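Working notes for the structure below.
Here the complex is missing one protein chain, while the rest keep their positions.
Chains here go by letter, A, B, C and D, matching the order in which they are written, and residues are numbered from 1 within each.
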Amino acid sequence: MTEPLLKARGLVKRYGRVTALDHADFDLMPGEILAVIGDNGAGKSSLIKAISGAVAPDEGTITLEGREVSYSSPLQAREAGIECVYQTLALSPALSITDNMFCGRELRKPGIMGRWFGMLDQKAMEKFAREKLSELGLMTIQNINQAVETLSGGQRQGVAVARAAAFGSKVIILDEPTAALGVKESRKVLDLIRDVRSRGTPVVLISHNMPHVFEVADRIHIHRLGRRLCVVDPKSISMSDAVALMTGAMRPDEVAAA
Amino acid sequence: MTEPLLKARGLVKRYGRVTALDHADFDLMPGEILAVIGDNGAGKSSLIKAISGAVAPDEGTITLEGREVSYSSPLQAREAGIECVYQTLALSPALSITDNMFCGRELRKPGIMGRWFGMLDQKAMEKFAREKLSELGLMTIQNINQAVETLSGGQRQGVAVARAAAFGSKVIILDEPTAALGVKESRKVLDLIRDVRSRGTPVVLISHNMPHVFEVADRIHIHRLGRRLCVVDPKSISMSDAVALMTGAMRPDEVAAA
Amino acid sequence: MSETPKSGGNDYEAQLAKSSVAVAEFDHAPRGLIGTVQHVLHANPTFVPVIVLVASIAVFGVIAGERFFSPFNLSLIMQQVSIIGILAAAQTLIILTAGIDLSVAAIMVLMSVISGKLAVQFGVPAPLAILVSFAGGIAAGYLNGWLVTKIKLPPFIATLGTWNVFFALNLWLSGAQSIRGADIDTTAPLLKFFGNTIQIGDARLTYGTLLMIAIFVALWYVLNKTAWGRHVYMIGDDKEAAELAGIRTDRTLRQVYMLAGFICALAAWASIGRVGSISPQSFYEGNLESITAVVIGGISLFGGRGSIMGALFGALIVGVFQSGLRLAGVDVLWQVFAIGWLIIIAVAIDQWIRKVSA
Amino acid sequence: MSETPKSGGNDYEAQLAKSSVAVAEFDHAPRGLIGTVQHVLHANPTFVPVIVLVASIAVFGVIAGERFFSPFNLSLIMQQVSIIGILAAAQTLIILTAGIDLSVAAIMVLMSVISGKLAVQFGVPAPLAILVSFAGGIAAGYLNGWLVTKIKLPPFIATLGTWNVFFALNLWLSGAQSIRGADIDTTAPLLKFFGNTIQIGDARLTYGTLLMIAIFVALWYVLNKTAWGRHVYMIGDDKEAAELAGIRTDRTLRQVYMLAGFICALAAWASIGRVGSISPQSFYEGNLESITAVVIGGISLFGGRGSIMGALFGALIVGVFQSGLRLAGVDVLWQVFAIGWLIIIAVAIDQWIRKVSA
Partner (left out) sequence: QSADGVTACLITKTDTNPFFVKMREGATEAAEAAGITLQTYAGAIDGDVESQVAAVETCIAAGASGILITPSDSRALEPVITQARDAGLLVIALDTPFEPADTADATFATDNFEAGRLIGAWAAATMGDAAADARIATLDLNPSQVSVDYLRNQGFMTGFGIEVNDPTRIGDEDDARIVGHDVTNGSAEGGRTAMENLLQVDSGINLVYTINEPAAAGAYEALSAFGLADQALIVSVDGGCPGVRDVAAGVIGATAMQFPLRMASLGIEAIIAHATDGTMPANTEGLDFYNTGVMLVTDQPVDGVESITSAEALELCWG
């Protein structure tokens, strides 16, 4: 068996009286698409926030490529190669689409203006941003310098996904990337996910859309009440059983028995 | 033919260089479920914001029950009986679930404390809020006095939908109510929508989930590039044609021809 | 694939009927003493300024000796903070709506001058003069609220402007002359009502102190137990969301400013009792001091978060520092220095406790 | 139902391949002159304070007569606002990050005292004394930044605290004594460098004025054309989102505070040239005045929105008001009154133009 690229054991996260993670485990294999499904509030977002350094878990360990890590900020995780689209998108509302796409990775002008005066290459960035959005099928964005807060819900999500996809790295984590997207745009995101995997990069996909999950996932991590209930193979389990598991209508041993 | 309950003609809304609505029309019949579908950024949210008084259109007229209306605030629309779940949810992040549910419609204690001193009946409100959330299947909310900002994405959406549903009125407008919801919770929302219609209240449903749309809608309004492209009957059109129409792969006259 | 669903997408939902219907619950690891304290603090952030207050009283008790600790001195501190405390109550209302009111102290001084002029110099009956000052306070608040809601000025700018206006009016009306305590005593002693004291053992509580406490309790009730109070929080938290959710945000905001103006007028009355005379130059730094009390009390300047009681404790913390340093014999210059550090340290402790307990 | 899809849900997506690939475009109704003006203003909100500025110059030109309009007086206004203008540049940096810096003026005065003490009284070579004051300004900014990022104090509280601290240090170092212009002239004329003037016709531009303009232009470049500048905006807009998007928010914030501190040290040098001597008690109201300039310039106190050039125009607007009122011979009392109203009206016009053009 290959070693997991990213592994977590016994993660606990409590917020005052609320328990978000209750000794959750997690394994991501190299080159796979791992889907994470679960009820609303099951702790999926909390899990990936812990993994990507956005929150510090109260207990538990995280291992990346065999080395135990503990991030004190998302930047460290990002530098370790973990790229993440958060459910809350992490966009700056008042800034333009371009600014948001290149946040922290801006392109400079060639020549001395760029090297010595740090001048940004606005044109090149705009062109790149427009291309990436078109790749996702977001043709309704009329003005690439529009502030993100003026975009429609789906356009915003598209910008966040395009950003993660454009700067591919070791692991890409997508928290409900298609929730607000239209039919066409969602399809493009699924294509993109498969594309990323075909380049060898593993993807974690959180989604409530069962057909999508069963279509692209190599393995499905079912999360319930703050912990990993089980991991199933989409080829050997039915959608109804997966849904039954995640909503507590069935227990994992019952599936094995069935 | 019956008169539409709510009718809009030639709505235009421009934001600087961006056109959100381009002479859009809209009709809602009494007691129907009308689905509005369209690409991301097609102008669906702008349309319902104009109808519900959240933004003032630049041009065009809105007629409610035969009388032309022009709202200067969402409150007026609400008093006229239009209840709306916005895509941005319109929740106060730092306040509790209960506070948000009862926003502007708080329950007072019986007796003089309530009548004379305006004391709120916290217990009754908490009980009611918990019931409504349970009706939507949101069982993972552990603490009903949690601040909304600490809820998971889906839980938040559940709170907004529960609020609109709880205070039923003349028209209920739902802008992508199930986007962040899980399988179980989405199902409950669909049941709820049908429930509302069975009480005679018409519902406007914006959604990117075609199976859901085709399951519950009586008529489908297809929105494209800021205007109503056509209205179709889900019983006489296929999902693929509807998708083709909304993405511009087909023109309405082609469907008629097909 | 053995069991892919067969039709319209939703077959897999059949199982939903059986899904669990219990509200999620978790065991909690037992907490130690510190854990429990942390938990209580997290659930009740108002306790944090209380702890800072108690700690600073303890520290000054040690540094400045038993004099500091006497009931007499502690009640004196209450007296000294009473006016800034009342202003801080008004300021809290505004700050909770994500505003800021630079004019509170100016409104107060203007109203004390108006009631004094009327009662002492024009012979208007004192109750009437006080009523006029109440009306004036409400009108001044209304002006601020109108500028903020109708003209859509940022509260900082609106009240910066009205601060100058009220300040000029005050100088014009009073000619910068104070009204003597003795004249008030003979013509309108009612103006000094809040200067009366109740003696309890060694402690001397002025009516002004009691007024301050009463205002805080009343506002606490209104903000936490009535619909209007919840709306104030909602507006401060996210005005647009509150508007969409059906709150009459502008009307409520104007009411908030008017209430704050009224409280400033009450402060004006109380300040006559406290100062003993009416001096148009008093409380020049009152705006900043009231804001300081509010922020030390843990109320967010970005609105919607914090409890009004925090402002009371914030005012008391500042009062304790000032009195303690004085009693410890610190030079005025180094008092300023120390107050600077103590503001920083007080709030740093607050932040630290919140973080630890998060 | 005649044509429900047959399997796994996504059949209906077959049509997607044919979907339109053009970026959406719309015809725009032709705009009239007013429409075009509105559009330009909407796209360039910085123009709004420019218009207010031009309008107020015109109004005072009429009220206060040709004296006001003379190149001499207009250049004098530039001189008069130069120090507050430089402070407003520093303040803008902080406010763009959703902070506020109550200590800018205190840092400036402290640094002018330090360089003066060193150069005039301890005989340190003037360039060295100035370098020390630069280092001091950066250190003071670092202290603020450290309190904000490490101790997580709200900027208002952190800088309120350090304001007191710097103010006390300043009084202590200077013994509240000012350093005479004549002494500076004999021992360290370099300190007065920014007081030199260039005469262009009747207009007299001091080097201090030019410094102010240079600082604004440089900051405009940095904020709009470099990655660091965009990060400053992002942090002010939504710090958490910026953090998640991979910006080193705390490091950038500390740099912002240090840069602001450095600009304050520049202002200190310029202020010696402007006043001609070093007075530890000057610019007591400088914090508030710099904030006023920033907000009149249309920069949001909530961070992330507005152009730095707005602060320059904001400072000029205030300067024009003050000078115009003085020249019009308005009594000092009514000057205060009028400034209050003019702040309100200036920003009201700004709001109105923005609203009309939205």
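Just so it is clear, a residue touches a chain if its C-beta (ideal position, glycine included) is under 8 Å from a C-beta of that chain, and two chains touch if they have at least 3 such contacts.
Please read these numbers as outputs of a predicted model, since none were measured by experiment.
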Omitted chain's touching partners, listed by label: C, D
Touching residue (missing chain; options D:Leu171, D:Leu191, D:Val232 or D:Val320): D:Leu171
Residue of D:Ser56, D:Asn73, D:Thr226 or D:Thr292 in touch with the missing chain, whole complex considered: D:Asn73
Residues from chain C at the interface with the omitted partner, ascending: 67, 73, 76, 79-80, 83, 171, 175-182, 197, 204, 271, 274-285, 322-323, 326-327, 329, 331-333, 335-336
Where the unshown chain meets chain D, residue by residue: 67, 70, 72-73, 76, 79-80, 83, 168, 171, 175-182, 271, 274-286, 322-323, 326-327, 329, 331-333, 335-336
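Everything below uses one rule, namely that only the chains that are shown with their structure count from here on.
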Whole-Å gap separating chain A and chain B, where each centre is the average of the chain's CA atoms: 28
Chain centre separation (chain A, chain D; CA means) in Å: 39
Centre-to-centre distance between chain D and chain B (centres being mean Cα positions), rounded to whole Å: 44
Of all residues in chain B, the ones touching two or more other chains: 16-17, 19, 41, 88, 139-142, 183-184, 210-211, 214, 225, 243, 247
Shared-contact residues (touching 2 or more other chains) in chain D: 4-5, 8-9, 12-13, 16, 19-20, 24, 26
Chain C residues touching chain B - in the complex, by the definition given at the top: 8-10, 12-13, 16, 19-26, 221, 225-228, 230-231, 233-234, 237-238, 240-248, 304-305
Footprint of chain D on chain B - complex, ascending: 14, 16-17, 19, 22, 41, 210-211, 214, 225-226, 235-244, 247-250
Complex contacts: residues of chain D adjacent to chain B: 1-5, 9, 11-20, 24, 26, 28, 39, 42-43
